[in-house]
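The complex is shown incomplete by one protein chain, all other protein chains being positioned as in the whole.
Moving on to subunit A:
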Amino acid sequence: MDTETAFFETPPQLVAVGQPLSRVDGRAKVTGAAKYSAEYNHLPGLVHAVVKTSDVAKGRVTSIDASAAQREPGVLAILTHQNLPKPAKTAETKEGQEAIGMAVQMTFMPLQSDQVFYAGQPVAIVVADTLEHAQHAAAKLRVTVTPEAPVASYQDPKAKLFNPGGKPDADAEGTKRRGKAAAAFAAAPAQVTATYTHATNHHNPMEPSATIAHWEAADRLTVYDATQGVSWQQRALSGYLGLPQDQVRVITKYLGGGFGCKGPIWPHSVLTVLTAKAVGRPVKLVLTRPQMFTSVGHREDQEQTLRLGATKEGKLLALLHEKTSTTSQWDDYAESNSKMMGMLYQCPAFEATTKLARANVMTPTWMRAPGEAPGSFALESSMDDLAYQLGIDPVQIRLRNYADKDPSTGKPWSSKSLKECYERGAELFGWSKRNPKNGLTRDGKYLVGWGMATATYPVNNSQGNARVRLYADGHAVVQVAATDLGTGTYTVITQVAADCLGLAPDKVRFELGDSVLPTTNISGGSMGAGTFASSVYTAAQDLWQKLTKMAVMDAKSPLFRAKPADVAVVKGRLQLKANPSKGEEFAALMKRGNMTDVEGFGQGKYGAGYETGLATGPAKSDDAGKEDGGGHAMHAFGAHFCEVRVDPELGTIRVTKWVSVVAGGRILNPKTARSQVIGGATMGIGAALMEQTVRDPNLARYTNANLADYHVPVNADIPDLTVEFIDEHDPYVNALGVKGIGEIAIVGTAAAVGNAIFHATGRRLRDLPMTPNKVLAAMSQPV
């Protein structure tokens, strides 16, 4: 144990880490060599499945006419609730949920009965020898659903609101309190009360979800699945199927984006596996783009009312938050907006209440910064209101409420460089030249405005395993059952492994995306880089310990009979701490021992901190995301600064200048990290200005489930974004000091845009997205 402690006290010499290494998988991607989940076409006898979905949002399947479809060429099977093999368990029971694990988000499994609960719910699966045959036969298949009147959303007059409090579901929190918020608000000299809405949003990764299921034996399954977490998916499928986990293998070598929608397991993956069982051949299912809107969750439509009470000097006295949102018929899911509200600013009294309405929609899910993204829109817009009301600069009012400890737990921060983010962001943007009055800057037809907002996201890194195999010839293979969403995981973990092993990055091959590799968590919640990096680091330490033990017992080694604790490893050389000239290269040691290679195995430390992890030992991987295990509150922070040009007559808004400064712990690779922040800010500008999925208020079916009518930003919408990082060393978060930056950049983005619009026009837009119709309506109102 003493040797282990000594090793942990010795950080690796960082050479590759921190360098802007280009993506190690870039060449494979641009040449087409990278294989995505739908591209394993070599499997013997591979056939194609197409899902037939319900047109209506509520009803019962009252007739199925497969006669015409059956006659189509190439058709192998038409599966409905009447003849699809049943899963061993579903998440509808508690026992099933335990077996299936963290990956389950929607407990309902379609095709188990005649009931239809949402538009787009699978009602049949058609299997044929080619995709075209399957599509054609599916069009000929008649499944009649006798419709009933659906509930479309929380706004539907038929909707019944309820408080989900008291249930163990961590996603929908009921009511949280500290202090006496209502009384403090009522007595506050300055008050801001406002209601915000957020449209339904969909993740829309470039790669649609896809599953290929291959039963290699009656009880042995391999699945090529577009998932953010092969280990989670493996466990979930083993639960659904009643198979031992090791008899299910899940492979995801490349992923074309996920943003959360490929984190959970969804029915299409399970149904593909059951279909493959039914037809006795490998089956491929690729969701169509319209099906991507009704199969893999969404960010729920929601309304937030926020009340801020403050002193005349702008110091917060009370914060009351109410959220109402739409969920499915079965699950109490609501993204947790109040989490960031309770911790971002020093405020003695706080109360947050969540209300839900059941509607005929599928269960919503995590979408990039679930909770923090919409929550920050409300909080940071209201903080801006407070600043104008009191005549205080928006940056100043945030500094006046700066939280030196986490107000929600009272714990000290593991590190916090938010002041530096404000300072550097303001400097890069030229904030000091801001006109304190709004609506005064014109450029021809345009009103020009500046706004800013704070960003934060928790450090969620968690338990995960890694294996490192170092060869005597000086190259290494590093393995984690991680996934790379396209964000750079292949690249940054290669850099980490290279430094931990004292090798050049091109001597390291990092393998991921296969559940036979060491189990780890999903790439989601911004925890991938921190978790994988820490487990690789500990695996490398394990490896060096083995070699150290060999050296001190090897009579031919210069380190013979040294105490292991006195030995350090510097760039692959084992040497005495006190006398570095005494030692040898690992290759010499291994060759003398006739070893071609040596392996190390590591477990990343639990998310409450590297320090606490050592003290308490590793926790179960299922405990990911819990923050209260350690002595510190752990968050990344950032600040966005935005300039907009508003055309007050045409209602169009253009973001013309943007600065994001992020303090996210150690930045493993500034190039891929910058891309992450650009992507997050772009997605946030999309949510601010254009993204919305519209559900028909009477039929509860989406009217724009395609990429022509669901608008995501195009290049012309996004200016040249300035991104910088604050150099931050956090000794608590994990072995490498990585906080994770996948989500923070979308947090606060919509508010920064809205605040800039307020500065430009004197009008506050509180309904996302801020489309031209809303700008015109606002402009017709008095300031």
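General remarks:
Just so we're on the same page, a contact is a pair of C-beta atoms (placed from the backbone, for glycine too) under 8 Å apart; a residue touches a chain by one contact, two chains touch by 3 or more; residues count from 1.
Rule of thumb we're sticking to: contacts and distances are computed from a predicted model.
UniProt records the chain missing from this view under the protein name "Xanthine dehydrogenase family protein subunit M", selected from "ABC transmembrane type-1 domain-containing protein", "histidine kinase", "Xanthine dehydrogenase family protein subunit M" or "Protein ImuA".
Checked against the full complex, the candidates A:S67, A:T93, A:T193 or A:N698 give a single residue touching the omitted chain, namely A:N698.
Only one residue from A:G439, A:G593 or A:G651 touches the chain missing from this view: A:G651.
Not every partner is drawn; the one left out touches subunit A at residues 55-56, 119, 132, 135-136, 139, 290, 445, 649-652, 654, 689-690, 694, 696-699, 701-706, 708-709, 711, 713-717, 769, 771-773, 776-777, 780.
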